[in-house]
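Got a structure for you, questions after.
Left out: one protein chain. Kept in place: all the others.
Our next item is chain A:
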Amino acid sequence: MTDGVPILKIGSTLLVSIQIDLQDDTALRLQEDLAERITDTGARGVIIDISGLEIVDSFIGRMLASIAGISHVLDATTVVVGMRPAVAITMVELGLSLGDVRTALDVERALALLAPVEQFPEDVLLGAVEREEG
């Protein structure tokens, strides 16, 4: 059994930095741990840093896509950051698409991407739109 991947919380964002060569069962555990942490903390954003990953094969690609899907259902946005150029080239050639997963070049950009979500919760934004239209 390997150690799990640590999940850090910054404000209403969860940050996961994958620094190890992910074994399939570790990837599955991360998926479950993240779902639990999102509901426990009410996080609105999840940032997954994969700069430590030397490859993204179909299993890891599928894990990233399902984490994004699960967090979406739990009302959080997932952003994958730090993909190495060689990994991006390989993924495209493999035929793997991350689907609706949002990506950013680094954690800083991902935080900026998630900032509107953090500062203006959706109901506030919707309320503002309704007031303007009304």
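Quick note on the criterion: a contact is a pair of C-beta atoms (placed from the backbone, for glycine too) under 8 Å apart; a residue touches a chain by one contact, two chains touch by 3 or more; residues count from 1.
Criterion: contacts and distances are computed from a predicted model.
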From the options "SAM-dependent methyltransferase", "ABC transporter permease", "ATP-binding protein" or "NADH-quinone oxidoreductase subunit D domain-containing protein", the chain left out of the display has the UniProt protein name "ATP-binding protein"
Cross-chain touch to the chain not pictured, restricted to A:V73, A:I89 or A:A112, is A:I89
Chain A positions in touch with the non-displayed chain are 2, 21-26, 54-59, 61-62, 84, 86-87, 89-90, 93-96
